[in-house]
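Every protein chain of the complex appears in place save one, which is left out.
As written, the chains take the letters A and B, and residue 1 is the first residue of each chain.
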Amino acid sequence: MLKKIMWYGIVVIAFIGFITLSLGFYQALTISSGKAKTASKISLPNANGSLSASQKANQLNITIMGDSIARGAGDITGKGFTQYLPEDLKNKTSKDLSIEDVGIDGYRSVDILSQLQSGKLDNLLKNSDFILISIGGNDIRTIQSQSETNKDQSFKALQDKYLSDLKASINIIRKSSQVATIVFLGSYNPYLKTSSVEDTRIINLWNSNTDQLIESDPHAVFVPTYDLIKYNIDKYIALDGLHPNTEGYKAISSRIAEAIEGLVVSK
Amino acid sequence: MFNLVENEILKTIFKKRLLLILGILFVLIALFSYGEKYTIQKNKDQLTKRIGVSASYNWSKLSEQQIISIKGRLDNPYIPDSEKASLRVQIEQLQYDIDHGINPVSSSAGKFSSSFMEQAIFMFIPLLIIMLAADMMSGEASTGTIKLLLTRNVPRWKILVSKFLALLILEVIVLVFSIILSTLVSGLFFGYGGWREPVVAGFKVIGGKLDASNVRSVPQWQYTLMVYALAYFVAVVIGSISFMVSVLVKSTSASIGIMMSTLVGGTILSFFIADWKFTRYLFMVNLRLTDYLSGSVQPVAGINITFSVLVLSAWAVGAFIISFVRFTTQDILV
Partner (left out) sequence: MLTPVLQLEDISKNIKGREIVRDINLTLEAAEVFGFLGPNGAGKTTTIRMIVGLIKPTHGRIKICGYDVSKDFVKAMSNVGCIIESPEMYKYLTGKDNLLQYASMDKRVTKERISQVIDMVGMEHRINDKVSTYSLGMRQRLGIAQALLCKPKLLILDEPTNGLDPAGITEFRNLIRHLALEDGMTVFVSSHLLSEAQQMCDSVAILKHGTIVKHTTVKEILESETIEWSLSDPLKAINILKEKWGIVGSMNSDNILSASLKGLSLEDVNAYFIHQGIGLKYANKKQNTLEELFLDLTEGDEIV
C-alpha cells in the first residue's frame, strides 16, 4: 500500500514537474535566442554631428573622457564635472562654455584607447580646447584586491600596459588636436582605511609615473587628487565607498579650475 | 509499460540510490547557503569598515544614487545602444529593491535557488545524474538480475524504453527536490521571499560577442524556473549518455567512472583547445546553458543557446539510438 502511494506520488510530482519544466525550457529558449519584445529604445540625438555644426569661435569647448569619475558616478545629480566645472570657470571667461562628457563606467586604459581608435571622437576632440581625462582607477583596483605575495609582480605588468595604452591614447588625441590642453586627473585611494603600506606605495608610484608621462606632452597637466581625498574620505567619498560624492566633485572641479585658470583667461 | 516503469522506479527507491542522491544534494545546498551567508556578511563588514558608517542602514540611499548614476549613463550618447537595454533593467532592479525595502547586497531563497543551479548545472547535477543513470542497466548486468528480467514475456525494447522513461521521471524528481531543498534550506538563512524581484535575462551571443540589446527583466520565480528547466534538459542529456554507457558496459562502477572522466576531461580539454573548432561539438562544453540567460561568457566562442541545445539534443538522441540497437540485439552472457 505504501509502495502504491509512493508510486502515485512520484507520478504526480513527475507529471507536474515535467510540464512546468518544459514550459520553463520553452521560455528560456525564446528569451535567450528568439526575437524578444524589446522595450522601446530611447532615441538620442547624434551628438557628434550637432556639436561640430554648433562650433563657434566664441565658445570654450571642454571634453571629458574616461571612466566613471569622468562620467560623474557618485554625484547626487549624476552629472559630475559637467555640472560643477562650468560653475567654477564661468567667472573667469566671457566665452560660452560647452561641455561634452563621453566617460563610460568601468572603462580602463585599454577601453579609452579603443574608444579613440574607433575615430568616433575625432570631431569632438578637434574642436576641444580642454580635454579632461580620468582613467586608471579601474586598472589599479584589480591589483588592490590581490594578495600581497604576487602584488608587486602583477603591478609592474599592469602599470606597463596602462602607461603604453595611455601614451598611445595621447598620441591619437594629438592627431586630432595638437594644442588642446589635456588635463589628467590623478588617482586617489578610496580604500585608505583598509589599505596596507604596500597599497599606498603602489598608488604613489602609479601617480608619479603617470605624472611623468603626462608632463612629457607640452600641452598637458597632471592634477593630483590623492592629497585632496586622503584626509577627507568621509567628506568627499560617496556611499558606495569608491566614487567622489557631490562635495568631492565640487572640490576636484575647483582644483581643476585653478590649474587651468591662466589658460582659460588667455584662450 | 506503466507497470514496467513503476517497477524500475521502485527498484531505484529501494536500492536507496535516489535517497543517496537527494542526501548529497541536501548537504551541498546547506554548505552553499552557509557559504553565501558568510560571504555576504564579510562583504558587509568590509563595506562598513571602509565607509565608516554601517552600510546596512544606508543601502536605499546608495541604491538611489546608483539609479541616478545609471540614468546619467543612459543619457550619454557615447554609450553603445546594446548596453542601454541592460542599464534600463538595472534601474528597474534597483527601483524594485528600493520600493520593496530589499537590500540588494542581501540574498533570498529565490536568488539563492537560481544561483545555486547556475553553479550546479555543468558539473554537480551531471554527476548526480551519472550516479543515477549509469546504474540503470549495468546494475542489472553486474548482479545478473538482467537474465530474469529478459526472460519474461516482454520484448526487450519495452524493458529498455521503460527504464529510460523511469530515468526521465527520476530526473524530474531530482530537479524538483533540488528546487524544494534549496528553497527550504536557504530560506532558513535568507528568508523565504524574493520571488518577485526582477532579474536580468535575454542576452544573446552574436558573432562571438554578447548582445544585450534584447535584455529585459523577468520576475525571479520565472528566472528560477527557466534555470531549473535548462538544468533538467542537461540532466536528460547526461542521463541519456550515461544510460548508453550503462548498456555498453557491464559494471556500474566502470560506467560511472567512464562518464565522470569524460565529463571532467572534456571540460578541461575545452579550456586548453578552445579555438579548436571540434570542441564545440562536445557535449561537456555545451552544458552551461544558464550562462546564455545570465549573459556570462562562454569558454568556446561563437556558440549560442540554439547551437548548444541542438548539439546536446543530438547527443541524447544518438545515445538513445545506440542504446536501443545495442540492447535489443546483444547476447546476454553474464
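Assume a residue touches a chain if its C-beta (ideal position, glycine included) is under 8 Å from a C-beta of that chain, and two chains touch if they have at least 3 such contacts.
Note that the coordinates shown come from a computational prediction; the quantities given were computed from them, not determined experimentally.
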{"item": "Touching partners, among the displayed chains, of the absent chain", "value": "B"}
{"item": "Absent-chain contact - pick from B:11, B:44 or B:250", "value": "B:11"}
{"item": "Hidden partner chain, touching residue among B:74, B:154, B:269 or B:322", "value": "B:154"}
{"item": "In subunit B, positions touching the absent partner", "value": "3-4, 6-7, 10-11, 14-16, 143-145, 147-148, 150-156, 329, 331-333"}
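The working rule: only the chains that are shown with their structure count from here on.
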{"item": "For the subunit A and subunit B complex, residues of the former touching the latter", "value": "3, 6-7, 10-11, 13-14, 17-18, 20-25, 27-29, 31-33, 35-39, 41-42, 44-48, 68, 71-80, 101-105, 115, 120-121, 190-191, 193-194, 233-234, 237-241"}
{"item": "Interface residues, subunit B side, partner subunit A - complex", "value": "6, 9-10, 13, 46-47, 49-52, 55, 58, 61-62, 65-66, 68-69, 71-79, 81, 84-85, 88, 168-169, 172-173, 175-176, 201-204, 213-214, 216, 218, 222, 225-230, 232-233, 289, 292-293, 304-306, 309"}
